[in-house]
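With one protein chain removed, the remaining protein chains of the complex are shown where they sit.
Letters A and B name the chains as they come in the text, with residue numbers starting at 1 for each one.
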Amino acid sequence: MNLNMFVQHFINALGLGSLYGLIAIGYTMVYGILRLINFAHGDIFMLGAYFVFFATIQFKLPWEFGVSLAIAGATLCGLLVDRIAYRPLRSAPRISALISAIGVSFFLENLAIVMFTGMPRAVLQPPWLMKPILVGDVRLIPLGLMVPTISFVLVSGLLWIVYRTRPGLAMRSISHDIETTRLMGVSVDRIIALTFALGSALAALAGIMWALRYPRVEPFMGIFPGFKAFIAAVFGGIGSIPGAMVGGLALGFVEIMSVAFFPNLSGYKDAFAFVLLIVILLIRPTGLMGEKMEEKI
Amino acid sequence: MNGTGTRARSGLLNLLPLAALVCFLWWAPANLDGYKLRVINLIAINAILGLSLNLIYGMAGMFSLGHAGFMAIGAYVSALLILTPEQKVTMWILEPIAPWLLNLHTPFIVSLVLAGLAAAFVGWLIALPVLRLGGDYLGIATLGFAEIIRILIVNLTPLTNGSLGLKGIPAHTDLWMSYGCFLVILVFVARLMGGNFGNVLRAVRDDEVAARTMGIDTFRVRTLAFTLGCFGAGIGGALMGNLITTIDPKMFMITQTYNLLMIVVVGGLGSITGSVIGSVLVTTMLEWLRFVENPITLGSLHIPGIPGMRMVLFSVLLIAIIIFRREGIMGTREFSWNWFFPPKNAPRALPDEGGRGR
Partner (left out) sequence: MTLETGLEPESGLESGSGSGKNAILEIEDVTLRFGGLVAVSGLSVRVPEGAITGLIGPNGAGKTTVFNVVTGFYRPTQGSVSFRGRTLTGLPPHKVCEAGLARTFQNIRLFHNETVLENVMIGAHVRQRGKWWQTLVPFAFPGALREEEEIRASSMELLSRLGLAAQAGAVSSSLPYGAQRRLEIARALATRPKFLLLDEPAAGMNPQESAELLGFIRRLRDDFDLTILLIEHDMKVVMGVCEHIWVLDRGMLIAEGPPAEIRLNPRVVEAYLGKDVPAAPPEHAGAWGIE
């Protein structure tokens, strides 16, 4: 493997990893607050990709506008999912909400088939994003550099919201003790909605960038990235935003590099994440940056 | 003792529906078309799968999303054992079949038992590491294992013929076979849950700490329930492969597990009766809902079929049930003849007839 190829793989891994990270943040925030694996999160990612596809290709809207519309649309969907399928189950056993989440995921995927048909559709890549830049011997594609950069900026912004603003304080407080926070006069449902909104917006952006990288969209495109992002969240320590990003990057590197160095393993690419998950759960169930929770006897 | 009399009477009464079922199975093949027979077969197979998932999830409280993976193991083991060497040679076109597998051949019944055992063995191996996890982590880990199993099937071409799947599996599953297996497993689960072991299983589900204090080796009990559930999944998968006669890795995606989860949730988590009712309802509904995906012509009005609509309705139903009637149809109750014939002066204090009255 020469330097050029290694740099290519490195940038690929960085891009894939930061996309996993962006999706993982939504999982980790919702899990941190509600202890719920939001199975529908991967499908919000898919919707984001579809929305931008329709906005720019079917309706010929300019890119900036299309992206904003897609993010807004996916965020709205995330909020609706929480309002309709999760909020009525706040006081129910956790497993009920989980089944509801599975139902929602199933619903969104099939709704996408009904509305957009099951056929994969090609996404038009704006030429300026694909024009290679030569740095020495290394060919760089602007898109490949843009994805990690945007992700980094977004995560910094999110961390600012969570750690420096009042709604962020409320979020962290809810994740410690939802009932006490409610008693303190915080409108818990609104803060949870905000959490879903932020997570969905990031997932939608990830979906848009994913659609540009692998230029196509299809109804089931959210399933595997969703699972993998969840695994990244567990790896990083569920509940921790930097952890989600680190987990996402780690997973991106494992996937890209193992196939790069052992090409005959490419058939097993999708299994790596699950193997990683099981190993983490066995060795350190709280993940890299998670806090330990113990049951009181 | 009063309980013994009631039990003997219940035993006799059980013969009635059994006789009715036998008559139906005898009558059906000559009088119903192939599609209807297939749906009736599927009801029994789904009931087996639902019962086995319910054993793991509803009764022992382990949220497993790996059932499709264990079904896949059962389906492949059975199919590989009953396909003839000639069929195998012609089917493996990407890579040649592993030589030791080529001439391996057993009768169907043997392959069925081995299918169950293979699934149970893999389930047991998986249980050792993952059953230490609780709740939703267990769900995601089992889902991961099911996916790993599927990916292995895709990639181990000399054993499984990869993504091409297996075709021309002899159609050994008929009504007698599927309903025979169903009844055996039904009785098996009912007896298991009716005895003190059933109480122990529910205890482990409800409060693990208290169960351990009561001298219950909770890890062993959970491993056992999980392994037994996987055995059922293997049997169900094998029967399904022999019914449809074609299997491929795509059949055993997470969607398959969702369908089973639906059966268990509709019927009532922890209820044997519920899983059977759930299987009848969900299986027939899934088939009946196909009409929304087929074009309909009403006089001059032509409604085109909408692909995907079936599953949209299905998932809306799942969400609605969880939100509005979380306990499903049966809750944790079980069918009992005492509903129809209340036993005379039998004290309610003896909950030995399944009518748990919760």
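Everything that follows uses one rule, which is that a residue touches a chain if its C-beta (ideal position, glycine included) is under 8 Å from a C-beta of that chain, and two chains touch if they have at least 3 such contacts.
Worth saying up front: this structure is predicted, and the values here are computed from it rather than measured.
When the full complex is taken into account, the listed residue touching the unshown chain is B:A203, out of B:L131, B:A203, B:A233 or B:M330.
If you put the hidden chain back, the residue from B:S111, B:N155 or B:T218 that touches it is B:T218.
Interface note for the absent chain: among B:F108, B:W124 or B:F188, the touching residue is B:F188. Touching the omitted chain from subunit B are residues 188, 191-192, 195-197, 199-200, 202-203, 206-207, 209-218, 224, 332, 347-352, 356-358.
Definition applied: only the chains that are shown with their structure count from here on.
In the complex of the two chains, the subunit A residues touching subunit B come out as 35-37, 84-85, 88-89, 92-96, 98-100, 102-104, 106-107, 109-114, 117-118, 219, 223, 227, 230-231, 234, 267-268, 270-271, 273-275, 277-278, 281-282, 285, 295, 297. Note for the complex: subunit B touches subunit A at residues 63, 129-130, 132-133, 135-137, 139-141, 143-145, 147-148, 151-152, 154-155, 209, 254-255, 258, 261, 265, 306-312, 314-316, 318-319, 322-323, 326.
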